[in-house]
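Missing here is one protein chain; the remaining ones are kept as they sit in the complex.
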Amino acid sequence: MPIRSKTFCESYHEDIKLLDTIWSKCWMVLFILGLLILPYITDTYIVYMVNLSCIAVVASVGLNILTGFTGQISLGHAAFLAIGAYTAALLGEGLGMPFWITLPAGGLVSAAAGILVGIPCLRLKGLYLAMATMSFGVMVEYVLITWRGLTGGERGMYMPEVNVLGHVLDTDESMYYFLLCITALMIIVAKNIIRTRVGRAFIAVRDRDIAAEVMGVNLTGYKVTAFALSSFYAGVAGGMYAYVMGHIHPEHFTLMSSIEYLAMIVIGGLGSILGSIFGAIFIVAAPEGIKLLAQGLESLIPAMQGRYDEEWNIAVFGLLIMLFLIFEPGGLNAIWQRIKVGFKNWPFTY
Amino acid sequence: MYFLELVISGIAVGSLYALIAMGFVLIYKGTGVINFAQGEAIMVAAFIAYYLVGFGVPFWLAVPLTLVASALLGALTERLVIRPMLGEPVFSVVMVTIGLSIFLRSMAGIVFGHHNYVFPSPFPVEPLHVGGIVLSHNHLWSMIISFLLMLLFFFFFKFARLGLGMRATANDQDTATLMGINIKKVYALTWGISFVVAGLAGVGLANVMVLNVGLAFVAISAFPAVILGGLESIPGAIIGGLAIGILENLAGGYLDQIVGGGVKDVTPFAVLFLVLMIRPYGLFGTKEVERV
Partner (left out) sequence: MRNKGRLAGITALVCMVFFLSAGLALASGRGVTDDSVELGFVLVKTGPVAALGIPQGNAMIDYMKYINEKGGINGRKIKVLWEDDGFHAPKAVAAVKKLITRDKVLTVMTTGGTNQTIANMKNIKRYKIVNIPNAMSLEFFDPLNPYIFALGALYEWQYQVIVDYINDDLKMKDKRIGVVYTKKEYGKKGLDSVKKRAAKYNIPVVAELVLPTGAVDASSQVLALQKAGANIVITCDVLPPIISFLKTAEKYNYWPKVFGFNWATDDLLVKACGPAAKNYIGAGFVGSWTDDTPGIKLVREIAKKYNRKPKLSSLYIGGIGVSMLFAEGIKRAGKDLTPDTLKDALETFRDFDTGGIFPLVTYTSKSHAPAKKVKLFKADVEKKCLVPLTGWRSPKDL
């Protein structure tokens, strides 16, 4: 009987399946179980960090849809997060609406803003588009800090706690599960968009846009859709951020934040959802990890006692970014794929 | 009168922006990358100048030494950070420069300290009075230097062999290599020269501003100038820089009082956005020709 040496696909559905083998299904179940019991095996601070990572994951998935898959570089992502956050705050704190209205509303308002930015920017390419989106970001920041009547200006806005069916989620652990659900939902939706026709259209726009248009891919429609979709994700992420922090201020959404989100997808891997997740976790967790490492080293090596300087963290962080990209320009995702392929093909090398 | 004063001081600040923008454009022209670490290059040069003068080196000697140090820093950066990225997508290289900027900023904090330093200006404090308009010496000098540099680079890129080589490399790396241009040398020289320009900008800025690690963020304000003039155009960088300087000051002088303050900083970006709507490649940039 012939033995199958690789997995073959015999239908369209098989080809785009997310979990194709029994092994990947098992790993996924184990992973989910691990996530569910995380708060019981680690301390509150790590849970808080994971909460922040969830927000970053949603934001970076959104940015990857726009930049990684559709090739439109955006340096204004933080502005869309801000719009989503402030919308959620206005509805949640001002009008007392529950989370299942404020979060989608934040996403929708952000998406509308995304369309407003996307349409004028249709002609721009590459770094010019990046600068245009950056200008938009700066303008949004200005409006947020100046329009005191709406946004509280320099004071910022407070945000109430999430209220699920009467239970107030006031601990990091309960917020963790809440955020986990939303993040999982957003990731699944993104994965589904990417593996179908819309996703392929995005990739066509990125790779050969003129040829794509010739073949019938509506450039305008898909570019604007990409902007809207990515802004929706950013808006939801912004709303989540508002709930986690309890207080938002324009200085949480600066150009530096936009650059951070960009760093997340480039380091994670452009054009891959898994890459966005890796990148987001890396950027959120790496500074803390470096700090822990440095403090651990300090206590082990007596020569370094008392000489530890916070600045070294940041220097090492910058260095890590550089080294990652120099040695693996495909990002964390490329490294992950290589590891996976290595395992799959072991003991053969290819 | 007030208007004219604002315009003149706008030109003065604008010439500093022009210097910064030139640095960006040089690297883009030579290697096709936006160098996010330009601001940090400026800051490091300013600190080097500060320490040299602090050690007693006279100003007219400290500046060339600073420029030499900047050139070395540029070449070193290119060799260690950019050379390995030859052939990678532009985006990744830009991200590497972002990582570099974070690294340089914190290293500068460690090496030079976090305090606010005041650069001992060699120029007399009394400003010049030209027909009722006040102009400070170091602003005058930055203007002169910017214009000289513009002329220099204009001819360099148009006629000099190396300049043409740089333009060829930026346009199409593979073809340039095939034509016999030594890409490595071109890259190294591009970065060296750009960092020298950054050094000049650094010395100019140090005279005007309080010197601290935050000097690096001034480069972000110069982005509109870079894009306004178009990414490949040196005259565009100068004009963009001056335009942004004047615009900022006019907005600050007239609009700040009306619209509630802070308009000065957002105006360049708003104007940039509008210009990009009309001219997608900036005022003087070259349109990218795409082949299917």
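Letters A and B mark the chains as written, and numbering starts fresh at 1 in each.
One rule holds in what follows: a contact is a pair of C-beta atoms (placed from the backbone, for glycine too) under 8 Å apart; a residue touches a chain by one contact, two chains touch by 3 or more.
Because the structure is a prediction, the values reported are computed rather than measured.
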Sole contact to the chain not displayed, among B:82, B:218, B:242 or B:272: B:218
Touch criterion as defined above, residue of B:136, B:169, B:190 or B:233 at the omitted chain: B:136
Absent chain, residues of chain A that touch it: 13, 18-19, 28, 32, 36, 39, 43-45, 48-49, 52, 145-146, 153-156, 158, 164, 167, 169-174, 177-178, 180-181, 184-185, 188, 245-247, 249, 251-252, 310-311, 314
Absent-chain interface as seen on chain B, which is shown: 2, 5-6, 9-10, 12-13, 16, 106, 109, 114-116, 118, 125, 127, 134, 136, 205, 208-210, 212-214, 217-218, 221, 248-253, 256-257, 261-262, 264-265
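One rule holds in what follows: only the chains that are shown with their structure count from here on.
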Contact footprint of chain A on chain B as seen in their complex: 34, 36, 81, 84-85, 88-92, 94-96, 98-107, 109-110, 220, 223-224, 226-227, 231, 259-263, 265-266, 269-270, 272-273, 276-277, 280-282, 285, 288, 290, 292
Chain A - residues contacting chain B, complex: 73, 120-121, 123-128, 131-132, 134-136, 138-139, 142, 145-146, 208, 210-211, 214, 255, 259, 262-263, 266-267, 270, 309, 311-315, 317-322, 325-327, 329
